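After this line comes chain A, so read on.
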Amino acid sequence: MIEVDNVTVGYGSAGFIKAVDGVSLTINDNEILGIAGESGSGKSTLMRAIYGDFSTGLRIQSGTVTGRFTDPRSGKVIEAPSSRFAPLWWDQISYIPQGSMSVLNPLMKIEAQVVDGLPKRERQGSRGELRARIAAFLAGFGLEENVLDAYPHQLSGGMRQRVLVAIAAFVNPRLILADEPTTALDVVVQKKILLMMVEIQRRQRNCLVLVSHDLGVHYQITDRLVIMYQGRIVEQGPTADIFANPQHDYTKNLIASLPRLHGKRAVETLGAVS
Partner candidate 1 sequence: MTLIRYIAGRLVVYALVIMFALTVLFFVPRLGPTDPIEAMLAKVSSQGAYMDAAQVDALRQSLADTFGLGGSLWEQYGAFIKRIVLTADFGPSLSMYPTPVMELIRNALPWTFGLLLTSTLIAWVLGNFVGLLSGWKPNSPTSRVMEGIAICLYPIPYYILALVLSILFSYVWKIFPLTTTIRGAPWSWELVTSVVWNSFLPAMSIVIVVFGWWVISVKAQTTALREEEFVRYARLKGLGDGRILTRYVLPNAILPQITFLALQIGLMFNGSLITEILFDYPGLGLLIYSAVLQGDFNLLMGTISLSVIAVATATMVIDLIYPLLDPRIRHR
Partner candidate 2 sequence: QQMTDVGTPRAETLVVDMLNARVGNPTNMNMYQQGVTINHGYHQLAGALLYDIDTAKGAQIPDLASAMPEALNADFTKFKVALREGLTWSDGQPFSADDVVFTDQMLRNTPALAYSAAYTAQIASVTKVDANTVEITTTKPTPRLAIVLGSVIYGNPFHIVPKHIWEKEDPATFTNFPPVTISAYKYKDHDPNGTWFLWEKREDWQNTDIGQIVGEPAAKYVLFRSYGTEERRVLAMAANDIDILTDISPESLDILRGQNPKVRAWFNDFPYANLDDPCERGIHFNTSKAPYDDAKTRWALALAINAEQASIATFSGMMRASPLAIPPTTVLMDTYHQPMAQWLGEFALEDGYKPFDPDYAVRLGERLRSEGVAGIPEDPEALRELLGVGWWKHDPEQATKLLTEAGFTNNGGQWLKPDGTPFTINILAPADFEVQSQRLAFAVANEWTQFGIPAQVQQMQAGAFFTAENTGDYEVGSYWGSSCAITPDLFVRMESWHKDYVRDNGTPASSNQGRYVDDELSALIDQLRAVPADDPKIVPLGTDILKELVEGLPVIEMFGTSKFVPVNETYWTNYPSADNYYEGPWWWWSNFKFIAAKLKPAAE
């Protein structure tokens, strides 16, 4: 669906600060692709480049990002570089930006923000019906209906994050780019949402790209995993393979550094001054 070919991406109009360095990657139809990696290693940057969001001063210095989408109605195949994705936004692709807590319009109720930008195909029916569908959908995320009537500042961080995920998922696009969508969620809710995303993905046979620091999450739901380190992809392959046989030191380190419940605790290792 998306072909990332040896791209180098960075920021700056005067200078150029490299954030992603010569990355190649394929995103296939009907799969969940996981991306994990060091903080600041260019995961979000890569997502923006794929989505075609150049508003932050982002520039693709070399290489290409090409997308191939099939228009469900006409069956026509659209093939374009990501800089020309804008017409596909919130139709074929949707995006959950990182830090999604601050991206909601403070003066608009949640319901309106869910509806805003929805493609026609998802808007069928009366307003009441639509609201009911959205409410039902949100319920799957553990949100009550009255959230629809709230303003963003009335919601907790996690609730806003769920709203964001819901907005992107309700579109039913071919591709969802999710940049750390569950950072503010407790594990119960997180599980709920991940299961829902998987279900949606399986049903729609579309594609989900998920950035997360939680290797457990990747282990549970992704089909393929990409590990990034210092702007490069250091390892990619089927998730199972990577967990079974990590190649790169960083990957090994990641898997090893997870603290275990019921395991050793810092209090014990470092010794508290109690």
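We adopt the following convention: contacts are C-beta pairs under 8 Å (C-beta built on N, C-alpha and C of every residue); 3 or more make two chains touch, one makes a residue touch a chain; residues count from 1.
On the choice of candidates, all candidates are chains of the complex that A comes from, given by their letters.
Predicted model only: the values in this text are computed from it and were never measured.
S.K.: Among 1 or 2, which chain makes contact with chain A in the assembled complex?
M.R.: Selected candidate, touching chain A: 1.
S.K.: For chain A, which residues count as touching candidate 1 in their complex?
M.R.: Contacts found on chain A: 51, 53, 55, 86-91, 94-95, 97, 99, 102-108, 112, 116-117, 151, 153-154, 167.
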